[in-house]
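Notes follow once the structure below has been shown.
Here the complex is missing a single protein chain, while all its other protein chains stay put.
Then we have chain A:
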């Protein structure tokens, strides 16, 4: 009986301890990081390659290199894009996250507002070689203006128009469209015999946002005003969304089936010769993984309005895309985390990783490598440098992606089902999304 009582007491004590720990979870992360576990790090990498295994194959040897140099073991987890934001949010709420993680650069301000990420002040930047090593536009997408960045740029990307050279040749089209009018006329030549001119990911909320953001810029509009208030249903924004959905609804150069695409099926269709063009960021490695050979596709800047040319303002033809590297403030290995960020953003690693992923290094010194002077990357680099704009750096950015991205998804569903997509229906959907944000 004494043994029973002792066991019961032990169970009770351990349960109470667990309860107390669980309750304390919310406050345990309130302090800054420590160096309690200097020999290990957990790293959440975003899915950059064709699949999770490919990312592990790319990052594995590099992390081994880091371990050999510093003695710090890095536990890697590659997180799919669809899960990443929620995983970060859960980690933020529980305080039980990784030490270092990748974030989409468009989420920087939203995640900065949670206060969970280490601010990159002068001291932290000094530990990784200084802020000046990075391209300015990339730093501009790492947090709200006037505050210390919440992350450090890792991979930079921009949108470009990828086109299938053979399909263009067969349709007698000499060059890729440079304006939206040309896109529609060229598109009609290419959309025949079960093949389509342009691919889209109608069910992918982020992709929808990227596309309509650029079109809104071209219409002289934005989705937030200067004070950071949502202006989703402004006339320019409505025109932009309608123009994008009309590529399926009215112009009929996007296949209706694309309305349900959300897992990069449009890239597969492009590689299989079902669609002739896609608007994408750094897609080369994915095309190769689907069996295309270098030279099968061409790269051109994303179209702009008639009479215009890629540039600032109405000439904007891409968002500043990219991945940033952040450190959770409550890490148990702050010194090691800084070392790891320094390693990943070193000139050498920047060349290796960006070359592999087909992205552009946000570190100036690494950009000079000959590997980044290919046709693809020259277009992307020029776009980033001259005609790309960052998505609004406001705390509600990630809500905006979901709310407006869903509205565009629903409009694509209407278009696919043959229901009319009118200025009024677009305005109503965007108005609803705005009210959701304001509530």
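Following the convention adopted for this analysis, a contact is a pair of C-beta atoms (placed from the backbone, for glycine too) under 8 Å apart; a residue touches a chain by one contact, two chains touch by 3 or more; residues count from 1.
Heads up, the rule we're going with is that contacts and distances are computed from a predicted model.
Missing chain, UniProt protein name, picked from "Sugar ABC transporter permease", "AzlD domain-containing protein", "Nitrite reductase small subunit" or "Hydrogenase isoenzymes formation protein HypC": "Sugar ABC transporter permease". From the options A:33, A:203 or A:322, the residue with contact to the unseen chain in the full assembly is A:203.
For the chain missing from the display, the contacting residue among A:52, A:93 or A:127 is A:93, taking the whole complex into account. Along chain A, the points of touch with the absent chain fall at residues 1, 4-5, 8, 11-12, 15-16, 18-19, 22-23, 26-27, 29-30, 82, 86, 89, 92-93, 95, 110-111, 113-116, 203, 205, 255-257, 259-260, 262, 395-396, 398-399, 402-403, 406, 409-410, 413-414, 416-417, 432, 435-437, 439.
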